[in-house]
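For this view, one protein chain was removed and the others were kept in their places.
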Amino acid sequence: MANDKNAGSGKLGTFGYNALALSIFILLWTIVSWISESLFLPTPWTVLKSFLDLCTYGDVEGISLGMHIFKSTLRIFAGFVAACILGIPLGILMGLYPRVYDSTKSVIEPIRFIPPVAWIPLVIVLLVGFSRYAFIIWLGAFFPIFIGTLLSVRSVNPTHIDVPRSFGAKRLYIIRKIVIPSTLPDIFTGMRVGMGIGWDCIMAAEMIGGENEGLGVMILKYAELIRIEDIMVGMIVIGAIGFFINEIFIFVERRVFKWKEAIVIS
Amino acid sequence: MKKRWLLFTVVLSFVFVMGFQPTVGSAEMKKIHFGYLVADQIHNFASMIIKEKKLFKAEGLEVEWGEYLAGAYVMQHLAAGEVDFATCGVIPTMITRGRGVDVVVIAGSNTEGSSIIVKESIKTVKDLDGAKIGTPGIGSIQDAMVDIVARKHNIKIIHKHMSVPDMPIYLKKGEIDGFIAWSPHNTKAAALGYGHILLTSHDILPGHQCCVLVTRGELIRKEPETVKKVMRAYMKAFQYEMASKKNHDETLEMVVKYTNAPKEVVVKAWALTPHPYPPYLNIESAKFQAEGLLKGGKIKRGVITNMDKFIAQLYHPYFLLDYLRNMK
Partner (left out) sequence: MTNNYAEKMKTMGLNFFTLAMVLVLWTLIAYWQKSPFFATPYDIVLGFVQMVTVGDVEGYRLWSHMLHSLVRVSAGFAAACLVGIPGGLLLGLYPKIYDRTRILVEPIRFISPIAWIPMAIVLLVGFSRYIFVIWVASFFPIFVSTLWSVRQVNAVYVNVARVAGASRLFIIRKIIFPSILPSVIGGMRISLGISWMCIVAAEMIGGQMVGIGRLILKSAMVTRMDLVVVGMISIGFVGYATNELIIFIEKRIFRWRAAVSIE
């Protein structure tokens, strides 16, 4: 917040410091892997070389890195959209009728704590093809979106609802004009968190098997060949894309919901 | 000031992560860590008998058993210096050796023992052209077998990696045209009626090496006595199974217990899985398989310059021969 005075140069400064931090990290990494001489702690340059090889020649089965990224992004996107389509209306509904939530709690809540990986055997039997991946990502992304919406609806200022009601506004009108606008920032935050967890779940989803493309699949392939440098490429790509998407969400949030004083990153 | 903090944080987090470097090799080993694979008791029945009959205890060894989901996991743990001995596939072993880890094969375990199961419409090997075949993973012996079939018949087979118990489900749903799996998963799927056995690994590469007993090269140099004891227990397990019909049946019952497969499935699967005695490594097949790994890029080009030398470093039959010599 101290940077607000000279936001322009401050931004550039933050950017510069981040670059500096990154270079220091890479330097340290080089030194540590150099000293340890471990077969399994490759230097950044080995990792870079693997990255370039993966881009040009593809992986051990000849599938390019771009293809892996594309497939994983597609799966995450599908699961995420499904989570939004289900999570937001359900959250609004259960927020408006708390009774529904309370009477299904014993079923919904424990599901939240069952890890996505544990679902794989069931998912393989019950679903087919692409829907399996979408389901696992959906499992991860659904709850932050659903709960974010639900809590936000519950905390809508009652005055804002009571006033139009006393003027004879219809239920639907209140939902459309009051509940949804005031919950929008929270829904958006829920979506961002859901997206992050979706990226977190891609490894679990791609353990399903049967497909040879995907960043998670690539990591698993190279884990079998004990090639840590290629595994690291996969991890860095996942981290970078997740980070990038998250930053876009934060940027949009700050732009669109400027009137909200603080946006909490969680 | 700020920069110093920044440096401090980075160094601190780095130290935290790297703080757990492995402590490899204690000078004196009393307790060994022996790894085996889940539901792979037909191929590596010896480790199961050692465990059930407490043969390590008879040799004065204390053992910590480790169960692993796949050969690749065993190898990762072995590279970390945690696994001392293990039974697993020869392919993951060679891949790991190709990565520069000092892993050594001291005896074989079984040969063959995998089969390709396909849907009914596939009748001949030529029909496999363009078919999707499920394999347990890129580093497995079965994946390498599919490559061999494709090369031999000059056809293209699409590999789909998946967990072995899931393969019948994929086959039934029509997502794959067939799969290759180890015993008893192969005969189990055939018994369910989901497909039929097209090729056994005997048809693909007769007498090929499958599973082996491995250890770390360091143990051979530093703890030959321990290796000798392990070899003795291992050989006694083989002898126990061969001793009588009763013992053989008892072994099959143990397999049923560990793999949760019906008895008749286990009997059929056992028939497809020879356990040669004495358990030498099939060197010819090992060479052939290593060349396949090189061609498929699973071992990086340039790592193996001399195949005979590679195999000589991989296979260390001294303890097996020593045991056989002393037996007479």
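A few remarks follow.
The first chain written gets the first letter, and so on, giving A and B; residue counts start at 1 in each chain.
We adopt the following convention: a residue touches a chain if its C-beta (ideal position, glycine included) is under 8 Å from a C-beta of that chain, and two chains touch if they have at least 3 such contacts.
Please read all numbers here as calculations on a predicted model, not as lab measurements.
In the complete complex, the hidden chain is touched by one of A:V47, A:V60 or A:I231, namely A:I231. The omitted chain makes contact with just one of the residues B:I32, B:L55, B:A79 or B:V103: B:A79.
When you scan B:F179, B:Y258 or B:F310 for touch with the missing chain, the hit is B:Y258.
On the side of chain A, touch with the chain left out of the figure occurs at residues 1-2, 14, 17-22, 25, 38, 40-41, 99, 102-107, 109-115, 117-122, 124-126, 144, 147-148, 151, 155, 196, 199-204, 207, 216, 219, 222-223, 226, 228, 231-232, 234-236, 238-243, 246, 262, 264-266. Contacts to the hidden chain, counted on chain B, fall at residues 2, 5-6, 9-10, 16-17, 20-23, 33, 35, 38-39, 65-69, 73-74, 76-77, 79-83, 163-165, 168-169, 192, 257-260.
One rule holds for everything that comes next: only the chains that are shown with their structure count from here on.
Only residues 6-7, 10-11, 14, 18, 21, 70, 72, 75-76, 79, 92, 95-96, 99-101, 134, 137-140, 159-163, 166, 169-170, 173, 175-176, 296-298 of chain B touch chain A when the two sit together in their complex.
The part of chain A that touches chain B in the complex is made up of residues 17, 20-21, 24-25, 28-29, 32, 36, 38-40, 60-61, 121, 124-125, 128-129, 207-212, 217, 220-221, 223-227.
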